[in-house]
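What you see is the complex with one protein chain gone and the rest in place.
For reference, chains read A, B, C, D, E, F and G in written order, and residue numbers begin at 1 within each chain.
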Amino acid sequence: MQIIVNGTAHSTGAGTLAALVEELGHDAAVVATALNGDFAPRGARAATPLAEGDRVEILAPMQGG
Amino acid sequence: MQIIVNGTAHSTGAGTLAALVEELGHDAAVVATALNGDFAPRGARAATPLAEGDRVEILAPMQGG
Amino acid sequence: MQIIVNGTAHSTGAGTLAALVEELGHDAAVVATALNGDFAPRGARAATPLAEGDRVEILAPMQGG
Amino acid sequence: MQIIVNGTAHSTGAGTLAALVEELGHDAAVVATALNGDFAPRGARAATPLAEGDRVEILAPMQGG
Amino acid sequence: MARFYNIEVASRFMLGTAGYPSPAILSDAIAASGAEIVTVSLRREGAGGQGAAFWELIRATGARVLPNTAGCKSVKEAVTTAQMAREVFDTPWIKLEVIGEDDTLQPDVFALVEAAAELTRQGFQVFPYSTDDLIVAERLLSAGCEVLMPWGAPIGSGRGLNNPYQLRSLRAHFPGVPLVVDAGLGLPSHAAAAMELGYDAILLNTAVAKAGDPVAMARAFGEAIIAGRRGFEARPIEARDMAAPSTPVAGTPFWQSG
Amino acid sequence: MARFYNIEVASRFMLGTAGYPSPAILSDAIAASGAEIVTVSLRREGAGGQGAAFWELIRATGARVLPNTAGCKSVKEAVTTAQMAREVFDTPWIKLEVIGEDDTLQPDVFALVEAAAELTRQGFQVFPYSTDDLIVAERLLSAGCEVLMPWGAPIGSGRGLNNPYQLRSLRAHFPGVPLVVDAGLGLPSHAAAAMELGYDAILLNTAVAKAGDPVAMARAFGEAIIAGRRGFEARPIEARDMAAPSTPVAGTPFWQSG
Amino acid sequence: MARFYNIEVASRFMLGTAGYPSPAILSDAIAASGAEIVTVSLRREGAGGQGAAFWELIRATGARVLPNTAGCKSVKEAVTTAQMAREVFDTPWIKLEVIGEDDTLQPDVFALVEAAAELTRQGFQVFPYSTDDLIVAERLLSAGCEVLMPWGAPIGSGRGLNNPYQLRSLRAHFPGVPLVVDAGLGLPSHAAAAMELGYDAILLNTAVAKAGDPVAMARAFGEAIIAGRRGFEARPIEARDMAAPSTPVAGTPFWQSG
Partner (left out) sequence: MARFYNIEVASRFMLGTAGYPSPAILSDAIAASGAEIVTVSLRREGAGGQGAAFWELIRATGARVLPNTAGCKSVKEAVTTAQMAREVFDTPWIKLEVIGEDDTLQPDVFALVEAAAELTRQGFQVFPYSTDDLIVAERLLSAGCEVLMPWGAPIGSGRGLNNPYQLRSLRAHFPGVPLVVDAGLGLPSHAAAAMELGYDAILLNTAVAKAGDPVAMARAFGEAIIAGRRGFEARPIEARDMAAPSTPVAGTPFWQSG
């Protein structure tokens, strides 16, 4: 399945957002996720299926002003 | 009939806005009128009936910054 | 003898600047003196005679900006 | 005779300031002169002899702020 | 020539008509100012019919009028006032003021943008009295305004340009839009400075009307605005940090080169 | 009318003649400025005799000349230069510059006062280019000067009025003395601001000569100086800390008083 | 003590964490600043998992975090970013930035107010980065904000307080609301001046992060903020137009009274 992760095309076998986060090796407790522009809370990731063409954002803490 | 003209209680026998303007001695071509907060164009005054308690504004040119 | 001390007429029996300072009850080690506009050092006061009409300044530490 | 005119070495046969001004082709009525740092008025140039090594300034109107 | 909604004017001075010692002084001040545009207002007409007399006086000056919505605090009030002004003054021009705060008479930029959009839809040509906010400016342009009128300082304060940086920023971001500094100026030099920033015109009232000699002050501002604009067009020198001689140093007499 | 050593002039603008792109532009700039007084200098005459041509050009403008002692760094140099200038330009007027420092061209106030006294003794009418120092001003007046010319900013810097407070203080302390802001201005608004402080005149050069269009800039400064003076005489409003409405509030329509 | 949404802090300095030469310097700068609140952000996580390391570093400082929505240009973006930040940083606090213009990073006050209202509804405690507009301030308060953060100057410009008058006006109109000058400062004296206006705190980043020595500059700003606040509370003298002696004149020696 082809999706877009953080703006880049990505081929994944993950069926859910939670699986995707794990597949990418991120620490699930540190990142925040959005699916197609809407916030996807941590607790809902496992129940959030991915579909062809989805746009996923995975964000993490970074310096800011 | 009791109406309010420019914020002051006014007893009038005028049935229309046009009649009121004439009753008050204003030059109809110089003033602008509003009835209950809405603009009442000059050409529509004769066809604009007044009712008890109406709020009428009659404005004229004045200095401004 | 009439002299002027700090701008005020003063009648004194003191024959020297040192005697005047003592007469006035000042602490000789704390004040500085000038005679007729010139500095009179502490060590020279005893040898500095006073004359009728002399202008004496006796200054002491004071707040300053 | 060697003199310095406006900062530059100059060989002249002129015996007076007036002669020098003429020799250099200046309009005597437009320039002002100084000899060895002192002003030499126009009327005195003819009576002002030049000597070996003299420093002469010949100035003329120029733009200024 | 400056251009506002396809009207060209030679004078870059818009003068307010409020608060003069007398109608005659107002009339003379307008003449002295050279202004071709004057602001006017609408007020409740009393028995005396002073409105007609004032209107006659203004018409006699030959100036184009720019009615305002001074004192309005809501979109509705501003729109109704504008409609009435259009009828009386027979012009699509409206100086749109929506005041958000009584002490400083600061524009309410939210109501301003909304009223500007509504009035534009109704065919008005809106001159919005605004702050120096870039984003508000963009919204006003999107709403259909073809002129912007940022404040120099609060109305009547006479302070001059409170934030020249922001005014410069506005000028830089909207190079093609007529920009007018409206309100807050006190001295002719303030007006000249605004023009030197590249502004297209100045609108003011109090600084003239309340001066000791309003007619002379009107003339002074008129001259200062011309001077500032001309200076802007003549491409000024840039300010420098270290001084430079204005008299050439070549050819300095010898005693000066030691 | 301003008055300098019993000479009355209608224009309050004194223009420098250095650094223009061409003699024709200089000539046009003088005409455009309205200045009745222009500053000139003396320099070493070369073979070409340009001095006479320049002098002819200046004379053709009809302006009164104010020769300077630009570049002088000592009393002796300044006095000798002044003597030479008096002969060439046939005027007792001298703009006295004694420069103490090459980078900023700041006046050397010590040499300035001494040279002013000496020149006054010799019958000159001295226009001293000075700082904004009150005590120096007093000394210059005691030395016989009847005009003071404090700087606005370093020569050629185009910065405007670096210390308006001190310039105001000078004006307040010497109400009867002709005061000229000399040097450092860059924009017409700077000149207007100086005039609004009550100064009697402006002397400048670089801001005009080095502008993109010197002739237009000369005119712009001329206008700004007139505007600033007129504004001063018209008694400006005072700047206020809180805004006040410029449109009368009595008679505001009802929806505006809710 | 300053108070923001019922959290009391001893330090009135909020420090940004972006753009430091190294994590160690950031860490040291936070310590040197004395700040108890630091701003942080969210960015796309790469493979390296730097996010966790950064988060660890910040947690180690003991500072409370104020996540921002930097870079957001719409209400939707800002709200989604805020939601994600709340989850990651486990705080209801959000520094709400909605940028309307790329060059100056000026806040879009329309989107700002809308986003502030939405986030408040969702339980956030919003710190809105805004302009110095009084009416916008009122809207933000109505939207539920209990802090206001007007800019001093555009982000990263280092200019200081571009419009002190307007900042004073804000302070005067909202005496009970915590006010923070956010952005545009360059020097410790800028921060002190803002505190002397009665502001409650300062938020800045670039002036520290990009200084030659960020750690020393962090300390300098920390000290300046304390100094400015203390000076405000100590009731400063008012500026005077004419000088007065600071040394008593009574008892002056005779040669000084002639």
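What to note about this one:
One rule holds in what follows: a contact is a pair of C-beta atoms (placed from the backbone, for glycine too) under 8 Å apart; a residue touches a chain by one contact, two chains touch by 3 or more.
Keep in mind that this is a model prediction, so the values were computed, not measured.
When the full complex is taken into account, the listed residue touching the unshown chain is G:Phe221, out of G:Phe4, G:Trp93, G:Tyr199 or G:Phe221. One chain is missing from the display, and on chain F it is touched by residues 100-101, 103-104, 106-110, 113, 131, 133-136, 138-139, 153-154, 159, 162-163, 165-166, 169, 173.
Looking at chain C, the residues touching the absent chain are 6-7, 24-27, 30-34, 37-39, 41-42, 57-65.
Counting the whole complex, the residues of chain G in touch with the unshown chain are 16, 18-19, 41-44, 46, 68, 70-74, 76-77, 80-81, 103-106, 153-160, 183-184, 186-190, 192-193, 196, 205-207, 209-214, 216-217, 219-224, 226-228, 230-231, 233-253, 255-256.
Definition applied: only the chains that are shown with their structure count from here on.
Distance from chain E peaks, on a Cα-centroid basis, for C.
Between chain E and chain F, two chains of identical sequence, the interface residue sets overlap for the most part, with shared numbers making up over half of the total. Distance from each chain's C-alpha mean to the overall C-alpha mean is smallest for E. If each chain is reduced to the centroid of its CA atoms, chain B and chain F end up 61 Å from each other.
Taking each chain's centre as the mean of its C-alpha atoms, chain B lies 92 Å from chain C.
Looking at chain E, one finds that residues 16, 18-19, 41-44, 68, 70, 76, 80, 103-104, 106, 153-155, 159, 205-206, 209, 245-248, 251, 253, 255 touch two or more other chains.
Shared interface positions of chain B, i.e. residues touching 2 or more other chains, are given as 6-7, 34, 37, 57, 59, 62-65.
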